[in-house]
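A single protein chain has been omitted; all remaining protein chains appear in their positions.
Note that the chains are named A, B and C in the order they appear, and that numbering of residues resets to 1 at the start of each chain.
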Amino acid sequence: MNPAEELKQALPGSVMSTGMQVDKPLAVIKKEELLAAAAKVKEMGFDHLSVITGIDYTDRFEVIYNLFSYKKKENLVLKVILDHNNPEVDSLTSLWKGANWLERETYDLVGIKFAGHPNLVRILLPEGWNGHPLRKDYDMDTEQFVTIGEDGEDIVSTDGSNLLRRK
Amino acid sequence: METEELLINMGPVHPSTHGVLRFKLRMDGEIIKECTIVLGYLHRGTEKLAEMKTYLQFIPYTDRLDYVSAMPSNYAYVKAVEELADIEVPLRAEYIRVLVMELNRIVNHLVAIGSLLMDLGASTMMMWGFREREKALQLFEMLCGARMTFSYMRIGGVREDLPDGFIPKLKEFIEDMEKRIADYEQLINNNEIFLMRMKGIATISAEEAINYGMTGPTLRGSGVNYDIRRLEPYSIYPDLDFKVCVRSEGDSYARYIVRIDEMRESLHILRQLIDNMPESSIIATQKYGIIPMTGAPYTAQTYFPRIFTPPAGEVYSRIEAPKGELGFYIVSDGTTKPYRIKIRSPSFCNLAAIPQLVRGLKIPDLIAAFGSIDVVLGDVDR
Amino acid sequence: MWTGDTMTNAYELIVNILTAIGVYDQIYNLFEIFGMAYVLKILIVSVLIAVLFAFVLVTVMFLTWMERKVVALVQVRYGPMVTGPRGLLQPVMDGIKLIGKEDIIPAKADRWIFTLAPFIVFVPALLIFIPIPFGNSLIISDLRVGLLYIIAISAVSPIAVLLAGWASNNKYSLLGAMRAVAQDISYTIPLALAAIAVVIFTGSLSTVDIVNAQGDYWFGIIPKWFIFLQPIGFVLFLIASIAELGRIPFDFQESESELVAGFFTEYSGMKFAMFFLAEYAHLFAVSGIVVTLFLGGWNGPVIPFIPVQITSLVYFLIKTYAVIFFTMWLRDTVPRMRIDQLLNIGWKIMVPLALLNLLVAGFLVTAGVI
Partner (left out) sequence: MAWMSKNWTMTGIIMGLVVTLKHVLHIGDRPTVTVQYPYERMKLAPRFRGRHAVDEDACIGCGICEVNCPNSTIRIVKYKGRWFPELNLGMCMFCGLCVDACPMNAIKMTQDYELADYTRESVVYGPDRLLFKRGEKW
């Protein structure tokens, strides 16, 4: 029995469906139950959170957690489907410290909020950047200019007025 | 005595941040009380670019992720696409791929050790490492025409076959490398000052390291017997004989020793590959085969599928890059361009543990710990 | 002739040479007429000091070239090759470049102290050469307290480093300066203690006396250098002086991978050049002191028909360059230590060892073994 089925048996209320993602078992989790399901998964031995991917499908967001167990040498993929208007899901930083940066990156680039994250600020882009680039409706035509201010904080503007040398 | 906290801004332009990384340090004299990492100075939006490129056009961009070891980045991407489209790769192509990846692992570790020692103030190792690296880069240049950004792998194979004189030169390199590694070890391994600087510095336990999602030599240095080449064997690694180098201490020195040992293992793998190199085509033709022009050589150029359309689907595929687990999450919607590519870069996840590692240490320890993690900023910021 | 043992310094040597040529009396009389015989002495000493400083500056430039060449050899490179034969004129070009550079003073720096600091570093680095015997009677002034003078003068540079670091108004500079001062203070003590062990043997602080005490041979072959009597003292002195110099493995004041450039981060142009020159002048001086104290100074086998002044100078330079080469060689081999490790070693190992060494030296002398 693959771990996705196992998870469904353990938590029948929170797993919406199971399947396979190429060769990896996949379980779609209700977004309210993610933290409980993830805790259960970690108990099952999935100790390595490989990656968190946020995807914008224009009508919904999906957050995908790729997990691996060093003991059992098994993969498991967890998927949560989020509403497009208010993408918010529980943070997994309490279970995996590595989730901290991965969630910040997902927040930064895709714009998914992680409730309970200790420090949910942008990581790759400067604070104050307009829009989340990996959303499909991101405005790529507006140029944004970034400089480092006197106190070391980033300043973002759309007209380049903060630059010394104008275009 | 009333003392003031000192705020120090290391970077983005600083000699030992290996690129453009910024540490915000809250210091009590020389002791780091809090370290905050500011990223993004090299952010080029590779993941966004991927949505606008065809599957083939994205291959050169993967070179630019981890520019010190571009072959594994290349491979991780084409492997993911091959899994998505279910392409079977000819055996010779797989042998060549593993060969260049292991060669690149040596190159990466040479740079990692060299820059670590450079940060510690011993510039000699950097130059010696670059001497051997130059030989490896010349091999790459012979093979694909570029020295760092190869763009050598193709979906379903590799771009060009091994050129004449490649194997003898590689053998020469392996012979030479054995002697040079002995030199490095004589110079560094037992150096008392090096040991003072590295032993017991920035120690991380196995559980913590796993929890942080650290991978690669960093995790193996903490005593986790893990290697994706073994756990989830891909390509021809199941047929190869190699040992997973593990150290249990979890400190900077253990990470360094793991790298030295891995270079030896890579040389061992290279020897096996040379001995067993099979004869076959170098690019898959079963699905996207194009009839070559008469008399044209059997290369990727002639078998190049100009429009490549994988079926719709999602795949996450990962490999053991020199720095750790490198994964590509590809979502295809059945068009010529990927819908979404997410890159799981080893440097990014390893770097996340630095603030925890260096708390309570001193600035020189931060440098040593950062050097021993081996981060390339192109890989972190993407 | 001018080989007598009566000459103690270079002034007397010049006087003797002039006398031998037969012009000294006329010149002396010329000055005597105006009742200004002391002016002649001042004149000769000034010329000697000018020659010394010129010699030191040329040596320093040569040392920068040598440093680069040694590093290049270790690192399988060529080093500078283009300007002059094998790049020998590279330091000159560097000097021209540095003079031509814009002299930047940061807006929030303390302008006066910022400008003053390089001079305070540079002048003691030259003054330290006054009591160093370059050869038999080739010494500007054989001070009776020569060794004390050297230690005292070299203790000035931490002040200047602190001034530079403070005036720059840069956190890296300040950290570098603090490190430099901590390091200098903790290493002056083992340095002085190791030197005093030598003084116990000679009973004199004069550098000339120290060198003369090492002139004999045991069994006619082994030179009576203090390195054989004081091996621990030699190692301590060498380590402490490398630490005082702030060279790898002890280059905390400027550790470029941590503090960018330490206390001279903000300096540019000529001011930077002065720090740089002072550093190498210091290296030359310290190597000279190591040779004087432990390696027999200018002593060496006498070669007939060549004036002892010249042979002794050559011996001194050979030994000094050997020590300099060693420091450069060491620099290319070892990484940098950590500042707290350095202080630990300084206070917990070097100082006790130096005291023990002093005790042993005292016993040896009291027992009359030497």
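Note that in this section contacts are C-beta pairs under 8 Å (C-beta built on N, C-alpha and C of every residue); 3 or more make two chains touch, one makes a residue touch a chain.
Just so you know, these numbers come straight off a predicted model, no measurement behind them.
Partner chains of the missing chain, restricted to those shown and counted over the full complex, are B, C. Of the options B:L170, B:I188 or B:V315, the residue whose C-beta touches the omitted chain is B:I188. Contact with the omitted chain, checked across B:Y61, B:Y226 or B:F348, is made by B:Y61.
Across C:L18, C:V45, C:M81 or C:V123, the single residue that touches the chain missing here is C:M81. Contacts to the hidden chain, counted on subunit B, fall at residues 53, 56-61, 63-64, 124, 131, 134, 138, 141-146, 149, 151, 159-160, 163, 179, 183, 186-196, 200, 300-301, 304, 306.
Residues of subunit C that touch the chain left out of the display are 70, 73-78, 81, 329-330, 332-334, 341, 344-345.
Here, only the chains that are shown with their structure count from here on.
Rounded to whole angstrom units, the spacing between the C-alpha centres of subunit B and subunit C is 47.
The distance from the centre of subunit A to the centre of subunit C, with each centre set as the mean of the Cα atoms, comes to 62 Å. In this assembly, the C-alpha centroid of subunit A lies 24 Å from the C-alpha centroid of subunit B. Multi-chain contact residues of subunit A (touching two or more other chains): none found. Per the touch definition, subunit B reaches subunit A in the complex via residues 9, 24, 39-40, 43, 45, 47-48, 51, 83-84, 208, 210-214, 224, 226, 231-232, 313-316, 318, 325, 327, 329, 331, 339-340, 342, 344, 348-349, 351-353, 356, 381-382. In the complex of the two chains, the subunit B residues touching subunit C come out as 6-8, 14-16, 30, 117-124, 127-128, 131, 187, 191, 193-194, 196-197, 362-365, 367.
On subunit C, the positions that touch subunit B within their shared complex are 71, 74-77, 171-172, 175, 248-249, 251, 255-260, 332-341.
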